[in-house]
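Shown here: the complex without one of its protein chains, the others still in place.
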Amino acid sequence: MIKTNAGRFFEDYTVGETIQHAVPRTVSGGERALYHALYPARHALYSSDEFARASGLPASPLDDLAAFHVVFGKTVPDVSLNALANLGYAEGRFLKPVYTGDTLRTTSQVIGLKQNSNGKSGVVWVHSKGFNQHDDVVIDYKRWVMVRKQNLDAAAPETVIPDLAAVIDPADLAIPEGLNFSSYDFALAGEAHRAADYAIGEKINHVDGVTIEEAEHMIATRLWQNTAKVHFDTSARPDGTRLIYGGHVISMARALSFNGLANAQMIAGINAGAHANPCLSGDTIRAWSEVLDKAETSAKGVTAIRLRLVATKGDSADMDLRNADGKYCPDVLLDLDYWALMPS
Amino acid sequence: MIKTNAGRFFEDYTVGETIQHAVPRTVSGGERALYHALYPARHALYSSDEFARASGLPASPLDDLAAFHVVFGKTVPDVSLNALANLGYAEGRFLKPVYTGDTLRTTSQVIGLKQNSNGKSGVVWVHSKGFNQHDDVVIDYKRWVMVRKQNLDAAAPETVIPDLAAVIDPADLAIPEGLNFSSYDFALAGEAHRAADYAIGEKINHVDGVTIEEAEHMIATRLWQNTAKVHFDTSARPDGTRLIYGGHVISMARALSFNGLANAQMIAGINAGAHANPCLSGDTIRAWSEVLDKAETSAKGVTAIRLRLVATKGDSADMDLRNADGKYCPDVLLDLDYWALMPS
Partner (left out) sequence: MIKTNAGRFFEDYTVGETIQHAVPRTVSGGERALYHALYPARHALYSSDEFARASGLPASPLDDLAAFHVVFGKTVPDVSLNALANLGYAEGRFLKPVYTGDTLRTTSQVIGLKQNSNGKSGVVWVHSKGFNQHDDVVIDYKRWVMVRKQNLDAAAPETVIPDLAAVIDPADLAIPEGLNFSSYDFALAGEAHRAADYAIGEKINHVDGVTIEEAEHMIATRLWQNTAKVHFDTSARPDGTRLIYGGHVISMARALSFNGLANAQMIAGINAGAHANPCLSGDTIRAWSEVLDKAETSAKGVTAIRLRLVATKGDSADMDLRNADGKYCPDVLLDLDYWALMPS
């Protein structure tokens, strides 16, 4: 009997089934410190217990994206080990902050399947949920991937394409219990700009850049227990490069966005995300943002701000997303559409 | 007076003496997180407090090999700073799990000496014990190293060669107090195979590979406070390479063995170990295992499984250990014989 996990192929998924992903993970101050060592993360709510308490939380949570990477990493052995492409994200909601000491596990329900016309692969939609040790859902999102078929003779499944919202209604965003920005210290947070100071359509070039090393992205990706071969093994891709986990680029760009969006403290939702081009060691990642929308929330002094976060590998000064033909510019690595919580 | 430690030479050891090694170490969630960031470690008992509690332990312990590296690292300045070769391990037993907050220290008793016929070096056998802050022995092992003489005129000591067991009797393995696999969750652990599903003689190719970077092995080796120059200083070896700490290869191979041995949760004993060939940055480490034996233990639902863990730097698909002449194949880095605890 074969003991190792070869991953699932397209024909192995059934709409409606729920996969319990393995290897729950307890997070500690170690994960927090490593997150700050790997990314230039400076949002004060995630850096200081005191700042978090002044904002109504019991302590500084684990960075939202660190929690996301842990929850996501659990899904890789069952969802994307044989993926040809990570196609998109939708309806990502951050329902509860994750604190040190919490133990996370993930389940995914298959919510859509569509075989490609070539018969060699298909698209799998999953609805993944990350739970803490109290069985509270902390993160909830949909993603879809293109997965190879192993048995090309397997019959195509009935096509089911889930109905996904292009944008999360801000009324559906979860505001952490107790969150309150009424005594927010803008000097300690690092910038004076509140939500009212941002105009819809405004673009912000985040200026700073980080040149990426192999050791860093592997350390990060392993920390999230993401096992995809292409990130670690130079023999896994024809050109001998190690593809950098898309989440590494998301975290790097989000951290760089502090410079101009220091008060976009918490990520509340992910509307959409595309890894536009591959990122490799040696690339210098920069970022720019565009304000897409703003909405009031139920919490005192807290506005939801909808942002497009774009990571590039060249000079991002022009802040162009797409070429004239509508395709992503070749230096664009990431196009992420998310909701953050900011002092009003 | 020379203030720096030049290390001990062969003529500095006396059979029977006990060396108190310096620099006790308190471990925290930081060491746990770094272990998971440096190796693709996924054994659930070491990843989740909840899984560990369901198995009868108070919390998730520090990975057994992380504890081993800390205990071992303490011995380096006194035992292997002038070592020409790390020859072997025997009778390694993991007596108590190490938890965050524990403080570890190590002593070594010299249990054997044999000068080489060339008069320039000799073999030193030591019995090392790692203690926690309660003075409980947590790890106990023998190792032998070839050490240079500094004073070639020093008289050869009486030859004493300790009598070491080739294999630890499974009845002598310590089972952590309370360990109980009767409610073991195979889905959360990641694989369905219990001890009964493994046949003696069965070989498992663990499939995955990791290409090693300089920064990673130095971060790891420093974390264990291992001070051997050859791992850090490009001027310490004639060819300008940094030799990778053998323990880094052990941890990498053990972590890779999750894929096929996800339920070989705890390491209970090390019967033997050989670093067959040097490992350098740029090598892609792979691993395979062979089931050597199985034995019942006193704990409910817990079987001891004896495994050979082999790390290679090439494609390990053929799982060959030795050439026709009995020598290790050139791509074999590690040959480790150990006992693990697995659901029966």
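As written, the chains take the letters A and B, and residue 1 is the first residue of each chain.
The working rule: a contact is a pair of C-beta atoms (placed from the backbone, for glycine too) under 8 Å apart; a residue touches a chain by one contact, two chains touch by 3 or more.
For clarity, every value in this text was computed on a predicted model and none was experimentally measured.
Considering A:Ile19, A:Leu57 or A:Ala262, the position touching the chain not shown turns out to be A:Ala262 (whole complex).
Contact with the undisplayed chain is limited, among B:Arg8, B:His43, B:His127 or B:Arg242, to B:Arg242.
Among the residues B:Arg8, B:Arg42, B:Arg105 or B:His127, only B:Arg105 touches the chain that is left out of the figure. Looking at B:Leu223, B:Val249 or B:Met342, the residue that reaches the missing chain in the full complex is B:Leu223. Residues of chain B in touch with the missing chain: 1, 3-5, 20, 22-31, 33-34, 77, 100-101, 103, 105, 133, 213-216, 218-220, 222-223, 225, 227, 229, 232-236, 242. For chain A, the residues touching the absent chain in the complete assembly are 28-34, 36-40, 42, 44, 47-51, 60, 100, 187-191, 193, 197-198, 204-211, 213-216, 219, 259-262, 284, 315.
Keep in mind that, in the parts below, only the chains that are shown with their structure count from here on.
Averaging Cα coordinates per chain places chain A and chain B 36 Å apart.
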